[in-house]
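Excluded from the complex is one protein chain; the other protein chains are retained at their positions.
Chain naming follows the written order as A and B, and within any one chain the residues start at number 1.
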Amino acid sequence: MADASSQTGRTLIDADRPGRLAEFWSYFRENRGAVIGLYVFTAFLLTAIFAPLLAPYDPSQQFREATLQPPVWQDGGTWAFPLGTDAVGRDMLSRLIFGARFSFFVGIVVVVVAATGGILIGLIAGFAPKWLDTLIMRLMDIILAFPSLLLALVLVAILGPTLLNAMIAIALVLQPHYVRLTRASVLSERAKDYVTSARVAGAGRVRMMFVTVLPNCLSPIIVQAALSFSTAILDAAALGFLGMGAQPPTPEWGTMLADAREFVLRAWWVVTFPGIAILVTVLAINLMGDGLRDALDPKLKRS
Amino acid sequence: MSLLKIRNLGVEFPTAGGPFKAVDGVDVDVAAGEILAIVGESGSGKSVSMLATMGLLPWTATVTADELSFDGRDLRRMPPRERRNLIGADLAMIFQEPMSSLNPCFTVGFQIREALRKHTDLTREGRHKRCVELFEMVGIPDPERRLKAFPHQLSGGMNQRVMIAMALSCRPRLLIADEPTTALDVTIQAQILDLLTGLQKETGMGLILITHDMGVVAETAERVAVQYAGQKVEDQPVGDLFDHPHHPYTAALLAALPERATEKRLPTIPGVVPGQHDRPAGCLFSPRCKFADERCHTVPPPVQPPAIGQARCHYPLDVPAHAEQVSA
Partner (left out) sequence: MLRFLLTRLGTFVPTFIGVTIISFAFIRVLPGDPIIVMAGERGMTEERYLELREQFGFDRPLLVQYWEYLTGILQGDLGTSFVTNRPVWDQFFSLFPATLELSLCAIVIAVALGLPAGVIAAVYRGKFFDRALMTTALVGYSMPIFWWALLLIIVFSGNLGWTPVSGRIGLLYFFDTPTGFMLIDSAMSGQDGALRSAISHLILPSFVLATIPLAVIARQTRSAMLEVLSEDYIRTARAKGLSPGRVNGLHALRNALIPVVTVIGLSVGTLLAGAILTETIFSWPGIGKWMVDSIYRRDYPVVQGGLLMIAVIVMIVNLVVDMLYGLINPKIRKR
């Protein structure tokens, strides 16, 4: 059915768009978890954007007279530091709020870089002659043979431990998934009649790739983007935790956890809150991703 | 005495747009040694009513009935464990798609022996001997080798023979065959039907044949029940039904058979079976019936007496002179 509409011409497709969006939304809304995930995600997004307005203090300001102060509901806690302070007296709440910025920055940059590169390479592989296709796919197999975190760790070790290098490394190891996904959908779309008719109509190769085929391959890629957003946040935090990502005193959640390791048995809040922040963010994105997949899947199956 | 007796069977499925009545007030009687054909278009609820009898519907379905008994035993009040002892042994069923109805991960031999182990006291060798015997009975050559085959290594016709062998393994007293030939090549269809009727005569079991093919009905059945949109609309011995159809739907079905066509153009029944949302208030067939009048559209029709083929119709056709007609 979708084939027919894309064949009929652009105007028809455009007229079709709002309907499709509404249909997608009605499917998405049915999934309560996904909607909750969306709300939480929006809240974190707003936190990240308005961090300087929301945070009570500068994230690196040190209150030497109040180190390792527990959260407000515990003995010794005050409203001055609702979630307590860390070992050098920095306000946990402010650091967590600013941490949201880094996590979202990492997620967006990694997804954009990995998806752009991956889709491009996947499209090329899908349209290329067999030898080039084989070469590209073997290359991706090689990258996938390394556990992703290990490869990212080694790449950062080569490039030097900074948040930027960590993002590059993570984008690089996530990219093969996009390549495989794009190539697989391109190959299955290319076999369909509307592509043949576009070719008969004289569409150029570039037009075929980006205008005819790519829009019909997007559904699984969107789902993959949501899932790799959460993977990127997790991996960046893990690298930060290992000292190979953002460097202290950056209030990145993983790096905060690394600093907190020695206080594991003394000050639970220093360890607990950054982890909860990571977990809740990643969980919200995964819930959304599941909802996206379920909402996009019936269409995939129907076509 | 009838082997299977069903009174006023109803099956409902919950759907996004409210409950959907797939089967509505269906009665079925089958005696031992009898062949009953249930005929109807797709979606007329013929498979669903039989799946309900077997207890094979998904858990979302609600089954109601005034009576649902096999050999005098009430199937509704029976504990699940007891019912499972009956199903597969005394009451067996074969399905439409032989290729997907067998588990691809097990050999066909395993799948038959499994039924034997559940329902009989046969020893290991005894079960194997019975399998070989069954394969010979259903006409599968080289049984010893075929028993070790996986379903994907056999053809559709072969797989349907395996299904029949499996259903017959514990000597059922009633076999329900749900469109057993629909998915098969035309040349194989006749073979499978001959096999089924032959085995039925040999064993004296009851046979319910679900089909949409009037040709199949004419060749095999003794009695025919016609179903339309979840309701039984007519029930007659096969000869009478073909000679004197009482319900307009039956008449239209018969007129659509190529062998019976009198004109050059094959007559068709205009319209489609009503779905969930366009169920008429009166007779369910009224929107497509060329005899329908105002009463048909508003008042549900009564069930006529057996002399008029239990037709569910206000104005049955071809009523014998002595028969007494009921009106709603």
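What we mean here is this: contacts are C-beta pairs under 8 Å (C-beta built on N, C-alpha and C of every residue); 3 or more make two chains touch, one makes a residue touch a chain.
What you see is a predicted model; the values in this text were computed from it and never measured.
Participant: Looking at the full complex, which residue from B:I87, B:L284 or B:A311 touches the chain that isn't shown here?
Facilitator: B:I87
Participant: Quick one: say which of B:C105, B:V186 or B:A321 touches the chain that got left out.
Facilitator: Checking the options B:C105, B:V186 or B:A321, the one contacting the hidden chain is B:C105.
Participant: Of the residues A:W25, A:F50 or A:F146, which one touches the chain left out of the display?
Facilitator: Counting the whole complex, the residue in contact with the absent chain is A:F146.
Participant: Which residue among B:F70, B:F95 or B:Y249 touches the omitted chain?
Facilitator: Of the listed residues, the one touching the omitted chain is B:F95.
Participant: Need a quick check: the contact residues on chain A for the chain that isn't drawn.
Facilitator: Within chain A, the residues touching the omitted chain are 33, 138-139, 141-142, 144-151, 153-154, 157-158, 230, 234, 237-238, 241-244, 254, 257, 260-261, 264-265, 268, 271-272, 274-275, 278-279, 282-283, 286-287, 290.
Participant: I need the residue numbers on chain B that touch the omitted chain, in ascending order.
Facilitator: Listed in rising order, the touching residues are 54, 56, 81, 83-89, 92-93, 95, 97, 100-106, 111, 114-115, 118-119, 150, 152-153, 163, 166.
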